[in-house]
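Notes for the one structure printed next.
What you see is the complex with one protein chain gone and the rest in place.
Right after this comes chain A.
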Amino acid sequence: MALELFLEGDPIADTKAPTDVPIGERWSERKFRGKLVNPANRRKMTIIVVGTGLAGGAAAATLAEAGYKVKSFWFQDSPRRAHSIAAQGGINAAKNYRNDGDSVHRLFYDTVKGGDFRSREDNVHRLAEISTQIIDQCVAQGVPFAREYGGLLDNRSFGGAQVSRTFYARGQTGQQLLIGAYQAFERQVAAGNIETHSRTEMLDLVVVDGKARGIVVRDLVTGEVTTHVADVVVLGTGGYSNVYYLSTNAKGSNTTAIWRAHKRGAYFANPCYTQIHPTCIPVSGDYQSKLTLMSESLRNDGRVWVPKERGDSRPPQDIPEDERDYYLERKYPAFGNLVPRDIASRQAKNVCDEGRGVGPGGLGVYLDFAEAIQRLGRKAVEAKYGNLFDMYARITGEDPYSAPMRIYPAVHYTMGGLWVDYDLQSTIPGLFVIGEANFSDHGANRLGASALMQGLSDGYFVLPNTITDYLSAGPFEKVPADHPAIVEAEAGVKAQVEKFLSINGTRTVASFHRELGRLVWDYCGMERTAEGLRKALDRIPELRKEFWTNVKVAGDAHTFNQNLEHAARVADFIELAELMCIDALHREESCGGHFRAESQTPEGEALRNDEEFAYVAAWGWTPEGEPPVLHREALEYEYVHLAQRSYK
């Protein structure tokens, strides 16, 4: 191992989960042992919640209901537009309404296994326990989940599971869940319990005496930079897939909030664990600004195939059955088209690398509904997937009812994020992190329909119960507006804005973002090698240097300036990309979505190395030029046996 890459720091551990009781009792026990805050005191305490996605929206609403003063921040024009709105397929819950053998334990087991044994058992078990309450909560709010003729809730199957436990609302589950949280949020706005800050971006964290006490924000309409203080700060700012430039995430999704908190001392865990989703619409040209997901639910009925022969350029309808390779069904007879995402993606890459890919550039595989249409009828297929088929037709100009869809993997989700303990508190006391922004529950690969579950679990049920233990020591001493920590942080933000506008170079922010994205996709994407990662690590610092000397940012600091917003986000992505590559290089094993070509089984599956790598890599920040510091959290498996994942 090249030691100059990083420094070895002290190990780190979660100290909050009560491991002296059996796993099924730990969450209740934690709630019992944690201190509470009496209702009269809650009114005296202010909580900053950044983000209004499923995690932040649910948390803000619930904390406001509990009586705290909540200040909420987001960068879009309305809290309802957080990226969670785009989730399509569904949300898991161990309701066992199908009577198909599901249980909390099975959801727990599937999630730990799906994450390739790189997540914390205690957290995952709690998530599985809470999953059932989430569905109850959302139904009570009026979320219109799909129902059967008898009026009861319907379910579908998702990858990595052999039971039907996914609740859904057509192809718009995220939208409906988020609107539920948003309405609960707006109810608290009306009640005067939430102060709202729309089109406002957090650009720094204020840490006073070692505790998170506030945030520095920029009003995106007026450009004004101000500081808000509170007793505690919660980040629910989503994932960082856009480090790849092209991803299925919304254009505004970014790493800025968590990256800047990282630079203030919050450890960043497993940055290289990213999820490549197998079913997205392939890239069509250089102008491409984002990639569109075709929900995993399509794999319930769609069959994935490529021609058996390489270079077969016949239209799909003309290729006879026996000249098609349904490679997932062939290789994984038990799970077939429903293998987990990391496996489905890598297999698609493999067949394309073999020259059997379809469509422009050979970067695509077929997802075919002909058999489903024959079996169920076009109407039934339309009812289940109509909006997705329409979207496909709109984007590609092709009709998926008469010819198979072409799909290719795309970056979709980031399992890495700020390190948190069982209470969801980061390594900075008073800074809590929820939703996709933390690293917590999905290990090295997230199963479909589990992010919505985690976001709502964190926001509605976990955080509101764990934050009280921290707040029981509050309200904390007031932080004056002229406190040196505030003055310094505000000055830093303003200086950065001025710097961007003064460079006046020759390349656009977007051109840097595209180049960075290409680099990370090529070397820290679906397949990683030591050689490639080293190349990326040589190139990224150069790119960063060029960015800071040659970027051209339009407009000024005092008006609505989207180009300036983008510049700050790209600056952070560049720094994050370097840490991702260091993390990927140091982890010389394959696990889940992190596939190191050097570490595979003879059949080409990810080969873990539990002896050396059964830990969470929590990185501490050091100033530019110095290697980051690695803190390892050992992962222990008491309830699920460490085993090679098999979906055959």
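Convention: a residue touches a chain if its C-beta (ideal position, glycine included) is under 8 Å from a C-beta of that chain, and two chains touch if they have at least 3 such contacts; residues count from 1.
Here is the rule we use: contacts and distances are computed from a predicted model.
Here one chain is missing from view; checked against "Succinate dehydrogenase iron-sulfur subunit", "ABC transporter permease", "Sarcosine oxidase subunit delta" or "NAD(P)-dependent oxidoreductase", UniProt names that protein "Succinate dehydrogenase iron-sulfur subunit". The residue touching the chain not shown here, chosen from A:Gly115, A:Gly214, A:Gly252 or A:Gly592, is A:Gly252.
Within the complete assembly, A:Gly150 is the residue of A:Pro39, A:Gly150 or A:Gly625 that touches the hidden chain. Only one residue from A:Pro79, A:Gly114 or A:Pro340 touches the chain missing from this view: A:Pro79. Only one residue from A:Ala17, A:Val70, A:Ala169 or A:Ile407 touches the chain missing from this view: A:Ala169. Contact between chain A and the unshown chain involves residues 58, 61-62, 65, 76-81, 83, 85-86, 95, 97, 133, 135-142, 144-153, 169-170, 172, 174-176, 179, 182-184, 186-187, 189-190, 198, 221, 250-252, 284-285, 287-290, 292-293, 391, 394-395, 397, 460-461, 464, 506, 508, 510-511, 552, 554-555, 559-560, 562-563.
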